[in-house]
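Below: one structure in structure tokens.
Just one protein chain is left out here, and the rest sit where they should.
Let's turn to chain A:
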Amino acid sequence: MSARDTILATLRRNSPDPAAHPLPEPALLGESDASPERFTTNLIPMGGTMLDRRPDETLDQAIARRFPKPGLMICSLVPEATGTVQIEDLPTPQAAEPVDVTIVRAAFGIAETGSIFLSEAQLHLNALAHLTQHMVVLLDPAQITANMHTAYLRPELHTARYGVLMSGPSATADIQGVLIRGAQGVRSLSVCFTPR
């Protein structure tokens, strides 16, 4: 018998009585506030920031003020910002390694945790989200869902082949418990509310 058949047969022989363990109906629990204010409040403790964009500023200008160092490689995946390199010019993950800043639009956000959702539909090159040093995320306030329960009703989580909820930048506390923002993935994650 194959390992598969052996495992399944053993499980069927050893399983507790299924009738004694019914599956509860899914429920939407907890706070249902889906406001941008709640999103922002919960993004900050995760280490994320809101991009400071003045009313008279273009997105490019706000990003230039946030990342003032000259000569940065900026990849924009959105029409609202120009950037210095096109995603078409990054055919492989290895080519994406020198990217400093990536600008991308999230499919949706989660107010409970300040998370944003990205998939291959937004990223085109999934590795870019993790190789880039910094990330600026555009989020339509109308696309904020209240919590993790409502998030899993979103169609994107059922259809994307790769779908990541990023909640602030990468982080670690593996050395003597000291929290470090910017571990191995993005060093910073800034969100900018931008209606579509």
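In this section, a residue touches a chain if its C-beta (ideal position, glycine included) is under 8 Å from a C-beta of that chain, and two chains touch if they have at least 3 such contacts; residues count from 1.
In this section, contacts and distances are computed from a predicted model.
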From "Lactate utilization protein", "Acyl dehydratase", "Membrane protein" or "nitrile hydratase", the hidden chain's UniProt protein name: "Lactate utilization protein"
Candidates A:P22, A:P55, A:P79 or A:P195 - the one touching the absent chain: A:P22
Where the unshown chain meets chain A, residue by residue: 2-4, 6-8, 10-18, 20-24, 26-27, 29-30, 42, 45-47, 93-94, 97, 112-113, 115, 120, 126-127, 129-131, 147-149, 151-153, 157-178, 180, 183-186
